[in-house]
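Excluded from the complex is one protein chain; the other protein chains are retained at their positions.
All chains are identified by letter, namely A and B, in their written order; residue positions are counted from 1 within each chain.
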Amino acid sequence: MKRTIFLTIVTIVLAAFFLVTDGFADDSGGEIVYKSVTFSHKSHVDGMGFDCETCHDGIFEMEAGSMVASPDFSMDSIYNGEFCGACHDGSMAFASDDDCTTCHTRPGGDILYFKPVKSVLFSHAVHTEAFGCESCHTGMFKMEALAAQENDDFTMESLYQGEYCGACHDGSTAFASDTQCATCHLGVKGYNRMQGGEQANQSGH
Amino acid sequence: MEGHAKTVKLTLNELERGVTSRLFSGSFKYYLAVAFSAFLVLAALVAGIHSIIVGHHHTYNVNREIAWGILIATYVFFVVTSTGLCLVSSIGHVFGVESYMPIAKRSVFLSIATILGGFFVIAFEIKLPWRMAVYNVISPNITSNIWWMGTLYGAYLVLMMFEFFFLIINKHRPAFFCGFFGAIAGIAAHSNLGAVFGLLMGREFWHGPYMSIYFIASAMMTGTAVIYLFHFLAYKVNGQSLENDKPMLASLDVVRRLGILLLCVIIFFTTWKMVAGVAGQPGGKYEAVMALVKGPYAINFWVFEAGFGLILPLVMFYFSRGKNLIMMFWGSVLMLIGIFIMRYDLVIVGQVVPVFHELGVNEFKHLLHYVPSFHEIVITLGGFGVTFFLFLVGEKIFDGHKVDPHHH
Partner (left out) sequence: MRDKIKQIRSRDNEGIENISVEERRHFLKMGLAVTGVFCGGTIISAVSAVNKVYASAGEYAAKYPYKPHYSMVIHVDRCVDCELCMQACVKTNHVPDYGYRTTILERDVPDAVGQKREFIPVLCNQCNLPQCTRVCPTRATYKNKENGIVMMDISKCIGCLTCQMGCPYNARYFSEEIHAVDKCDFCYKSRLSKGEKISACAEACPAGVRIFGDLSDPSSPVYNRVHQLEKAVWVMRPEAGTRPNIYYTKG
């Protein structure tokens, strides 16, 4: 028992030591991870030769992750030249609506579609077990959560024609999209549950 | 007989004077009891009318799935009691068993008092009682057990009132007829109440002929406890000694023996009802029975139904040997508490297994839950208030339900 506690403490101390020194080692902020995006200080500072003031002069706060608090931290803002978009405008650096996978290197979590019907769950975790980002994010789906549901043709009929999910869910690559409906469809109950906790479970009352 | 008949022909003034003087002869405790029961009735009236005005779903805890709550259970309790009183008392003055005679008058009066308590409660349970008065008559449904029950209990109440009236004025021939047909109406009404539950297909805990039969047997069992309890109380109210009233004691001892027999019958019924619910795990019934055996209703079942309602009264009735009146009194009290819980469980546990339980859907995987609301409890107490108020006042007005010894 004592031994376990001792080992645990040693591990924590060592981990903390390496984390801190890693930060100091390249004298920059290390890797910033936000949802599916990884921002590398190393590649921007060492690779490009920028100094801190290039970005930390009104574009980003010094504190890691602080941009999340900003209500307009979105791809739209970036397209409008804010945040990463200040450089990623297609001239200084590659455009922010191009080469998504350069920054979006991680799976995007659960996507809960609620149009045209409530609700359909897409799990990145399940699908990235076997497939890479480019399997779907090359024309089929934008790298923007819920973008697909804004399209008028985001319907089961399109899926049957091989569009969207139907590209794989055709009965050969994956189960056909006219079977196992409730595997993806969580319904209003599933939607309420994901949005509002377990309360919605007891809809019968 | 002659002399008594003359007393009946007293002038109205004399009669009024007699009643008034008796009404003002009570002790302080008596008036306290009268005031308290009147208060219960008033509180229930307020709670009931409030519920009707603001909507029952705001004040009652019943819902779509558990639509019948404590008020139905209380109604069942009162009509069970009333039927039991009618049946046990009819053994004497209808079927001519001499030893049951002394208890007859008070028992008939009590059967009226208890059924009025039941009607009082059901009036607030039914959402639109005023429509019942109209459409029960002009749009009857003869396949409905509820319709038969309501109609027969209506007839029963009228017959019992007439019987009581004829008993007071010592007209024993018409009293016999009213008592006879009252008992028949009571049995028919009460077994129909059993059928209200028992003939519901798909409500497995209730379904079957058991309920109708059980209701009659358990009514008589309840009757014996109530007769004992109220006779004991009546002698206190009237400041008389029960120990010295030998014919009454003898009569109550026969009631005690009948009570022991019926307790055994109900223990037998209950045992087999439970075993039938467990053996083979019949769908719907098994879950309900297990809720009683070791689920959320286990305390209700083992402590109140089995302990208070059956075992303890059986032991106390037996060992009192009809002489230990205090033991008999407490045996009756425990039994009635137990029987009330029996009615409560009968009504509620019959509904806790959702109709879609076996479908295995998330909404109805678990047993449903019900606890009575404040309003429901106040109205329940009001039912007891009605019965006790009528009992207390009745003792004075009808002069302790004295039986003319010369008559027999």
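Here is the rule we use: a residue touches a chain if its C-beta (ideal position, glycine included) is under 8 Å from a C-beta of that chain, and two chains touch if they have at least 3 such contacts.
Everything numeric in this text was worked out from a predicted model, so none of it was measured.
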{"item": "Hidden-chain contact residue, picked from the options B:Tyr31, B:Tyr135 or B:Phe319", "value": "B:Tyr135"}
{"item": "Contact partner of the left-out chain, one of B:Ser21, B:Gln240, B:Gln281 or B:Asn362", "value": "B:Asn362"}
{"item": "Touching residues on subunit A - with respect to the absent chain", "value": "116-118, 156, 175, 179-183, 185-190, 203-204"}
{"item": "Chain not shown, touching residues in subunit B", "value": "55-57, 64-65, 67-68, 126-129, 131-132, 135-136, 139-141, 143-147, 150, 196, 199-203, 351, 354-356, 358-364"}
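The rule is short, and it goes like this: only the chains that are shown with their structure count from here on.
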{"item": "Centroid spacing, where centroids are CA-atom means, of subunit A and subunit B in whole angstrom", "value": "69"}
